[in-house]
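Removed: one protein chain of the complex. Kept in place: all other protein chains.
Now for subunit A:
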C-alpha cells in the first residue's frame, strides 16, 4: 500500500508551503504523487527519484574525466584544500538546512575562510538597508489575517513564489479579512506588465531603475509637500491616489523583490522603502517584507547572525574576528578581484549564477561542489560531493521568508551511502582539526593536493 505523508514542507521557494501531501511507494523508495504543491514545488520531489543520481563523490582526473572516490577520500581532499588555501571561500546554502549551515560555519572558522550565502547576489542589499534603517516587518500570518492593502514592489510572485498570493497576501480569508480578495486592494509597482500586475487594482509602471525617485516622491507626499508633475514615469495624480490608499489602509504590507535589490542603488532602494513604511506608521499600520527566494535562504542569515553577528559575507580569516563588508567580502567581488584561492560551492550553482568572469577567476584555484544533483558548478569542479536532498531525504530546520523557523521532514531515504550536508561538514571539520593538530605537532609538512582542473 502506498503511504500518504501529510503536512510536508516544500523545499523550493521562500513561501515554505507546509501543507503538502506526498504519496510514496510501498518500499518507501519512489515518490508517486505530490498534492497541493505548485508546479515548481512538485518538480523538486519528482526529481529526487525520477532522475539518475550521483551516489559517490567524483574527483577530476588529469585527463579531465571524473572518477568515483570514497567519502573519506573526498573529506580528506576538501580538508586539505581548505587547510592549504590562504583565503578559501565557502559560498551557497540556498538549499540546505540550518544544521548544515551551522556545521559549515564551524569549518569556515577553523579554516579561516570567507563564509557567504546566496543573499550575496540576491537579497544581500536588503541586509545592508536593514542594518542602516531597521526592519518594520511582520509574519506572513499577520498579513493574511489583517492586511487590506498589499503592495508588490519589484516582485513577481506569480512566477517566483507561485502560492504566495493564494496563501498569504491576496486571496486567503483570514481572521479580520473574511472577504478575502474582495476586501483587499492590490498595488503592483513594476516596470513590466507582469502576471502579478494582471491581478492588481493599480499597476504603476515605474521607469526602470528609478524606484528611488518614486519612493522619494511618495514620502514627500506623505509629509504633505508638493512634487513635480511626473516622477519616474508616473503622473502626480496616480502617486497621490496610491498614497491616499496606503494612508487609509487598516493594515498594509509592502512585499519587494529583485526589482529593488538588483537595480541601481540596490540597498538604498530597500532603505527608502523602509523609510516610507516608517512614515506610513504615523497614520496606520504598515509593514515591509523581502521576498526571499529559496526555501531556506533566510536560514544562514539567522544562523550566522547568531554565531557571528553578521548574516553574510563573513570574513573569518582572522578566526577570532568576524569582518563583514559587502563590496569587499562578497563572493563576486572577491572572485573578480582575485582575492580568494579556493572555492567551495554548496547547495547552489555558482557556475550558473555568477558572472562568467567571476567563474573564470575562481576556476584558477581548486573548486569543490557539494550538491545532490549534477549542475553547471558540479561539471566544472575538481571535486563533486553528492549529498541528500533536504526536505525530501534529509529533515531539518528551515526559515521561511518572514523569519519563521519550520521543522522540515523527510519523505524517503537518500540513495544508499549518500550523507547529509551536516554530516559531510562535521567530517571535514574533524579532518581539518586533525591536520591542524598534526601541524602543531611537527611543523609544516602538509601535502597539497594537486590542483587538477577541467578544461576551461
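Here is the rule we go by: a contact is a pair of C-beta atoms (placed from the backbone, for glycine too) under 8 Å apart; a residue touches a chain by one contact, two chains touch by 3 or more; residues count from 1.
In this text, contacts and distances are computed from a predicted model.
Peer 1: Look at the options "Cytochrome c oxidase subunit 2", "Rieske (2Fe-2S) iron-sulfur domain protein", "Zn-ribbon domain-containing OB-fold protein" or "formylmethanofuran dehydrogenase" and return the one that UniProt uses as the protein name of the missing chain.
Peer 2: "formylmethanofuran dehydrogenase"
Peer 1: Of the residues A:31, A:48 or A:85, which one touches the chain left out of the display?
Peer 2: Of all options in A:31, A:48 or A:85, contact with the hidden chain holds for A:85.
Peer 1: Out of A:96, A:253, A:275 or A:348, which is the one that touches the chain we can't see?
Peer 2: Spelled out, the listed residue whose C-beta touches the missing chain is A:275.
Peer 1: In the complete assembly, which of A:58, A:203 or A:219 touches the absent chain?
Peer 2: Per the contact definition at the top, the residue touching the missing chain is A:219.
Peer 1: Who touches the missing chain here, A:56, A:187, A:314 or A:340?
Peer 2: A:340
Peer 1: Tell me which of A:59, A:115, A:128 or A:303 is the one touching the absent chain.
Peer 2: Checking the options A:59, A:115, A:128 or A:303, the one contacting the hidden chain is A:128.
Peer 1: Take the complete complex as the reference. Which residues in subunit A touch the chain that isn't displayed?
Peer 2: 85-87, 111-112, 128, 131-132, 210, 212-213, 215-220, 222-223, 225-228, 231, 264-265, 268, 271-272, 275, 279, 317-319, 324-328, 337-341
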